[in-house]
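Yeah, one chain of the complex is gone here, protein chain that is, but the others are all in their spots.
Per-chain numbering from 1; labels A and B assigned in written order.
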Amino acid sequence: MTVIATTPQREGGLAALIKHSRYIIAENPVTGFAFALFVLIVLAAILGPEIVPYNPLTSDTAQALKPPSAHHWFGTDQLGRDVFSRVVVATRLDFFIAVASVVLVFLMGGLAGVAAGFFGGWTDRIVGRVADTIMAFPLFVLAMGIVAALGNTVQNIVLATAIVNFPLYARIARAEANIRRDAGFVEAARLSGNADWRILAFQILPNVFPLLVVQMSLTMGYAILNAAGLSFIGLGVRPPTPEWGIMVAEGAQFIVSGEWWNAAFPGAALMVAVFCFNLLGDGLRDMIDPRRRT
Amino acid sequence: MLTMILKRAGMAIPSLIGVVIVTFLLTRALPGDPAAYFAGPAATPQAIEQVRVKLGLDKSLIAQFGNYVVDLAHGNFGTSLTTGQPVVSELITRLPASAELTLLGLLVSIIIAVPLGILAATKPNSLIDHACRIATTLGVSLPVFFTGLILVYVFYYQLGWAPAPLGRIDVFFDPPPAYTGFYLIDSLIAGQPETFMAALKQLILPALTLGIFSLAPIARMTRASMLAVLSSDFVRTARASGLASYTVIVTYAFRNAMLPVITTLGMVFSFLLGANVLVEKVFAWPGIGSYAVEALLASDFAPVQGFVLTMAVMYVALNLLIDVLYGVIDPRVRLEA
Partner (left out) sequence: MKRRDFLKSVTALTAASAVSAPAVWSPAKAQSRQETLLIVSESGPNNLDIHGVGTNVPGYEASWNCYDRLISHEMKTDANGTPYYDKNKFKPELAEDMNIGDMSVTFKLRKDAVFQDGTPVTANDVKWSLDRAVTVGGFPTFQMSAGSLTKPEQFAVVDDHTFRVDFLKKDRLTVPDLAVIVPCVINSQLVKSKATEQDPWGLEYTKLNTAGSGAYKVTNWTAGSQVVFERNDNWKGGPLPKVKRVIWRMVPDAGNRRALLERGDADVSYDLPNKDFAELKTNSKLAIVSTPYSNGIQYLGMNVQNPPFNDLKVRQAIAYAIPYQKIMDAVMYGLAKPMFGAPADAPIEVAWPQPHKFNTDLDKAKQLLASSGASSINVPLSFDLGFAGVNEPIAVLIQESLAQIGVTTTINKVPGANWRTELNKKTMPLFENVFSGWLDYPEYFFYWCYHSGKSIFNTMDYQSPAMDAFIDGARTAAANGDTAAYDKDVKGMVDLAFTDIPRIPLYQPYVNVAMQKNISGYEYWFHRRLDYRAFAKG
């Protein structure tokens, strides 16, 4: 008869993650608040167009610039469109801009950075030069230049944001790849015949992800603010698409004449979203690396 | 030290070259035909061609780039189409305007954010800590132009506390003689206190706008750095020796925590130089930001190229300065380098 000594199992996987998260959230209520907000934003992005009372594109000039009321919770804009519907529907586009930007910059910067750190030599030098060149630009003007040159579509705004943030991601990714270049699991992967790029993509990049995830949430906020700034200059998304940034930029001209709701509500939505992403970044950092809790 | 500076400067040259090339290509990729713009609203296609030849735009890109580099070497940044002035003279007059505003904004930000960060670090995870974090994050969560417009609306339009957003100095004041281009400094040098006050009043709102926007990174870095230092051995020793709390925090801890804060300041400054463009538009500030934006929208190459190059050089110089400062503050860095 064999007695197998069992050691108490550590809870693995998802259960551990949830328990750890709950601990962090309890410790830091602000993070919890940020998570709740995030869920709300995602819900609004997914369900938005279905649940809003009015079509965000339908104009009704007889009802233009009416203050908030029971019919129009956030009032109407200069063409009589319902501001509440537009703000909620805009969540989807802004969320898309934020997520697409970070995914793109993670892939671009992350891959370039790990390649630079892993291979060293010329790859390192080239990526470094590219990153330094981008960083030497005044970043908003670079984004403006890219959108002005390529056209003001959502794709180009996302691309501009990604390019402008590229150096930061490349730098972090490169540092990590440098460290892990000689790690055991990388050696093992190489020995089992994996091509270099597979190692990069499937072994190293996933390890870089936790470091970048904090930066990514900050970049999400930055992406939305960038789109708003571009709209103020006239390089934002095309009308009549509802997007917080362009609604704030257009609504800004009505502040002095007293129709504050035109800019205030999209501005508040924008602020809440960016605020949420920023705080989320802090919370994620706490979750992932207790040493770096700040 | 000198070798370090030279080495760093040398490493920055390729970036500058890259910046020149990318800007050149980017401005050429802008929509809009300067020849058509220049030729005016009634030009026939032949007239436009004539203007194109006169502007040298019919040559190949390589030839144009060559001409541009040669001009650069002579200090000739070209002429702006929209203002008709040489770019160099406009950059010289406008750069101090932006720099003064950005520096003052940074100052405002430091005055508010650093004490906040220190306070938050001394009481981590308390209500004050959360409140500080929320307050500073709110500042950076609004688009900077929106903050500016709201400040103008509240403090000028409604309350009348702030002066009219008409630029650097009231219309009926003559600007001080241009020693540095910084109105605050120049008016003090020339002994004109009234001018100093007038310039300061115009600076308050835009500097506040910029400052609000940069609170978060500075506060965050101060807090993080202070936290790290406050848990270090020498601080524990200081506390154990019975030194007053104030002495411990300010005299010992803060000085040591300053380094990462200074790096952040550098990053924030260059970030603000970019965010400047929007603030300058709101406050009718005659700086290089508004200059570059108008030129960009009019597909006016020369000012955009001049602006980007100037900013890139300033960025490199700033990083160099920070590295030097680092060495001054922390001898360990110097010795290691």
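Couple of notes before you dig in:
Methods note: contacts are C-beta pairs under 8 Å (C-beta built on N, C-alpha and C of every residue); 3 or more make two chains touch, one makes a residue touch a chain.
What you see is a predicted model; the values in this text were computed from it and never measured.
Touching the missing chain, out of A:Gly32, A:Pro49 or A:Gly80, is residue A:Gly80. Check B:Leu81, B:Leu95, B:Ala216 or B:Val229 against the missing chain and you find that the one touching it is B:Leu81. For the chain missing from the display, the contacting residue among B:Leu72, B:Ile204 or B:Ile262 is B:Ile204, taking the whole complex into account. Touching the missing chain, out of B:Ala39, B:Val140, B:Met267 or B:Ala312, is residue B:Ala39. Although one chain is hidden here, its contacts on chain A can still be listed: residues 57-59, 61-62, 64, 78-80, 148, 152, 234, 238-240, 252-257.
Where chain B meets the missing chain, the touching residues are 31-34, 36-45, 47-48, 50-51, 80-85, 90, 93, 108, 111-112, 115-116, 119, 131-132, 135, 149, 152-153, 155-157, 160-167, 171-172, 197, 200-201, 204, 208, 281-284, 286, 290-291, 294, 297-300.
To be clear about the criterion, only the chains that are shown with their structure count from here on.
Separating the CA-averaged centres of chain A and chain B is a span of 25 Å. Those residues of chain A that touch chain B in the complex are listed here as 27-30, 129-130, 132-133, 135-141, 144-146, 148-151, 221, 225, 228-229, 232-234, 245, 248-249, 252, 255-256, 263, 267, 270-272, 274-275, 278-279, 282, 294. On the chain B side of its complex with chain A, the touching residues are 12, 14-16, 18-19, 22-23, 26-27, 29-31, 125, 130, 133-134, 137-138, 140-146, 149-150, 153, 157, 216, 220, 223-224, 227, 270-271, 273-275, 277-278, 281, 292-293, 296-297, 299, 304, 307-308, 311-312, 315-316.
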